[in-house]
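Excluded from the complex is one protein chain; the other protein chains are retained at their positions.
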């Protein structure tokens, strides 16, 4: 069979050398597999949600209607509650810890949960993030008090609420306009998205994740199990091998963006602040009694994953 | 009989949808006011609005169809002789019925999945997805029924009797 495997993602499209690293990762992955399989496997890449809406990707993969996708795992948290662990503030505080998941019990359990739902994890990708604000920087939890902030996920919103912030919910493509007019004071997202959203034009301060963060997002490259299982063994192995090899590229690129975003904002005249271990600890303490508790109480699977993840702290 | 009950249902649905429309504006206005005056979280208003508006739109499709309000390009209708045109209109109604029945069926399976798995949206408000899916399923089923009625009336030769004009 010669039909190409379709890989979908929501990030801006570029080329193999230039652009958003998540798009470049997918292109690198595709090129490498094509090369090694001597053209037996081909890919079509659909950046910028050009195939289907972001939220439709996960369940389309489960049904075998989409071959592969690179998605923030927590986006599927409404469908499979366990997956909210992909963006659990304070549960991951460094890249080293993040990437250690893959081989530890938490990673093995997460892989199993996904398999059970019809998804194969191909490549582990983690990203740190921060806060951009149009006024004072949000560093300590006290800073958030009274600010209109978009946390961007259920768990982050819970923590912000506890810190006294007025949580705002709006689509990610309205962030720029809302920050510009002041309908919103601050937003949280990954360093890479901060760069592509060009929020430095409307933000006066940035809290980065370059020295550590309480906001780490898991956004793996995944594949439909129904499609995966139909492939011959050598091709399956090849996908897994190349996927694992991409993790080094992802780690380096994500760390580079953490540093680059600071430079971009600095150049635009924004105040750039880093997080100390003490501050991360404060946010973690709030997370523990709000988001973690809420997540652990959802079902047994969640409780188990949470316990296993805490072992890596 | 079926025509009359459908018309009655459509009218009730229309009334509910009107209420939903006004309520949605009120909810969004409330969101602006409460954030401005009290600096409280506004994390449920968008989704509540989406549910109400999606619901209103799908639920009203049958009503709109009963008024033949789904716009099409009727350029051919004026060119064809009357008898051929009747065949054309009948075929169009039947194919539309088939498509909408398919869509209604797949909406019910989607609803069933969301119900069985307890799916919610992934926001902090996290309302269950079976709510909008069920509105979509009911609305599209009503639409399919409405189209079926109109097709049958076409075939029976009672031109336009299914239309509540």
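Lettered A and B in written order, each chain numbered from 1.
In the analysis below, a contact is a pair of C-beta atoms (placed from the backbone, for glycine too) under 8 Å apart; a residue touches a chain by one contact, two chains touch by 3 or more.
Everything below uses one rule, namely that contacts and distances are computed from a predicted model.
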Requested in this report: Just go with whichever of "Protein translocase subunit SecD", "Formate dehydrogenase subunit gamma", "Molybdopterin oxidoreductase, molybdopterin-binding subunit" or "TRAP transporter large permease protein" UniProt uses as the name of the absent chain.
Outcome: "TRAP transporter large permease protein"
**Report entry** Sole contact to the chain not displayed, among A:94, A:180, A:235 or A:312
**Finding:** A:180
Query raised in the report: Which residue numbers on chain B touch the omitted chain?
Result: 14, 17-18, 21-22, 24-29, 31-32, 36, 45-46, 49-50, 53-54, 56-57, 60-61, 63-65, 67, 69-77, 88-89, 91-92, 95-96, 98-100, 102-103, 106-107, 109-110, 132-133, 136
Query raised in the report: Of the residues in chain A, which ones touch the absent chain?
Result: 6, 12-15, 19-20, 44, 46-56, 59-60, 63-66, 168, 170-171, 173-174, 176-178, 180-184, 196-198, 201-202, 226
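The definition used in the following text is that only the chains that are shown with their structure count from here on.
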Report task. Report the residues of chain B in contact with chain A in the complex, numbered from low to high. Result -> 35, 39-47, 117, 119-126, 129
Query raised in the report: For chain A, which residues count as touching chain B in their complex?
Result: 55, 74-80, 84, 146, 148, 151, 153-155, 157-158, 161, 165-171
